[in-house]
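Every protein chain but one is kept in place in this view of the complex.
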Amino acid sequence: MSRLNIFTRGLIKDNAVFVLMIGLCPALATSSTVRDGFGMGLAATFVVVCSNLIISMLRKNIPNEVRIPIFILIISTFVTMIDYMMQAFQPDLYRALGVFVPLIVVNCMILGRAEAFASKRSVIDSVLDGLGTGLGFTIALTIMGTLREVLGNGTFLGMTVFGEAFKNSPVIFMIMSPGAFLVIGILKALINKYVKKEL
Amino acid sequence: MKSPALIFLGAFLVNNIVLMRFLGLCPFFGVSSTVETATGMGMAVIFVMTLAAWITWIVFNAVLLPLNLVFLRTAVFILTIASLVQLVEMFLKKSYRALYNALGIYLPLITTNCAILGVTFLNIDNKFSFIDGTVFAIGTGVGFTLVIITFAAIRERLDMAPINPSLKGYPISFIAASLMALAFLGFSGLFGLT
Partner (left out) sequence: MTSIRQMIITLFVVAVTCAIILSFVYAFTEPRIAETQAQLTLSGLEEVITAYEYKVIIPDTLWQAVDSSGENIGVVFRVFPQGYAGPIPITVGLDNDGKITGIRVASAAEGLVETPGLGAKITQPGFTEQFKGKTATDVALEQEGGSIDAITAATISSRAVATGVKKGIEMYGACLMPSCDPGIVFSDADKFVEVIKDTLWKAVRGSDTLGVVFVRVVQGYLDDIKFMVGYSAEKRITGISILYSQETEGLGEVIREEEFLEKFKIGIPEAISGATVSTKALINGVVKGIERFEEYIE
């Protein structure tokens, strides 16, 4: 597989949220606004890239029998890192994302890539793979965030989009929990219909 | 401080773990194709969730907090849960074979169930006492079970209905979940709960 393929695979063909259907919890919970979805995506990307990097670097030294606990240790270290960094430098985002920041540690996408790829491939390949997967996740969350914020709040990143009248009575349903399910359901249906399988 | 009954109700209905808090979605969609599997998963979740809540609460309040190691919370909790699940699996395999066979592959799957880890974090964030934390965990588990069984019942029907091919599978499931969530929104404000 070429380097480019490695990167785009996680981005599109095996997109975590829309194709593999993993990482759904943060996808639905943190996509009520563009900022939250994008921020969450970047945080998860940081973790998957860093853990892929380290796991790949150490792959020859990790005994097979205890590899899962070691992967978890490494992943949770990076999750805790981004947790505290976000608290220090982006407190608003941190408050909005809440418990989902430490929950990045159980995002199946990260452990999945560690097990399936980083533990077996070179460092550069693993970093690219992490980047692709993470950015694919980020794009998915941002798309959902856009739909939900624009329709549910009348804003995009806080800027009013359809004018004050709409902002005063937007489709509140979108920002709330049922809206999240509906948005991803319809997006998935559209993807099923219009996106060819061979991609 | 809320009474245990209110904490239970809050966790069970008003702030339902799946439909309101968005935790436990992977098993919710993955293990709900039949009511039987859903029940099995639900039971396993209640069991593990309560045990995990107990152990992590003790570890946090007796070890991490006094030793000023709060920043190790994430790592310690997830490793504790992973180990707990491993131990439970081994114990069931040896002593309660029937139950072990019934739960099958659900047990290891529970490790990455964000609901379990989520509940342990929420117990700490909400500063629950041991009893309150237990009630919260059980309430959440029961809420999860209620929702996953209901959803499985709906899905069994959906599988037999004529649905547009692009909607089949995940999309229609999500839309069904959306309607369920809408219904659960109605619990908001029950007994003055969030």
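So that you can tell them apart, the chains are marked A and B in the order they are listed, and the count of residues begins at 1 in each.
Convention: a contact is a pair of C-beta atoms (placed from the backbone, for glycine too) under 8 Å apart; a residue touches a chain by one contact, two chains touch by 3 or more.
None of the values given here were measured: they were computed from a predicted structure.
Novice: Looking at the whole complex, which visible chains does the left-out chain touch?
Specialist: A, B
Novice: Among B:Leu6, B:Leu72 or B:Leu182, single out the residue that touches the unshown chain.
Specialist: B:Leu72
Novice: Which one touches the absent chain: A:Asn5, A:Gln87 or A:Ser122?
Specialist: A:Gln87
Novice: Out of A:Val66, A:Ala116 or A:Leu157, which residue would touch the omitted chain in the full complex?
Specialist: Once the missing chain is taken into account, the touching residue is A:Val66.
Novice: One chain isn't shown here. Among A:Ile74, A:Ile110, A:Val127 or A:Leu141, which residue touches it?
Specialist: A:Ile74
Novice: Which chain A residues touch the hidden chain?
Specialist: That gives, for chain A, the contact residues 61-66, 69-70, 73-74, 76-77, 80-81, 84-85, 87-89, 91-92, 95-96, 153, 169-170, 172, 175-176.
Novice: On chain B, what residues meet the omitted chain?
Specialist: Against the missing chain, chain B presents residues 71-72, 75, 188-189, 192, 194.
The definition used in the following text is that only the chains that are shown with their structure count from here on.
Novice: Could you please state the distance in Å, as a whole number, between where the Cα atoms of chain A are centred and where those of chain B are centred?
Specialist: Here the centre of chain B sits 21 Å away from the centre of chain A.
Novice: Enumerate the contact residues on chain B facing chain A in the complex.
Specialist: So the residues of chain B touching chain A come out as 19-26, 29, 71-75, 78-79, 82, 111-114, 117-118, 121-122, 125, 165-175, 177-179, 181-182, 184-185.
Novice: Can you list the chain A residues touching chain B in their complex?
Specialist: Against chain B, the touching part of chain A is residues 21-22, 24-26, 28-29, 68-69, 72-73, 76-77, 79-80, 83-84, 99, 102-103, 105-108, 111, 173, 176-182, 184-186, 188-190, 192-193.
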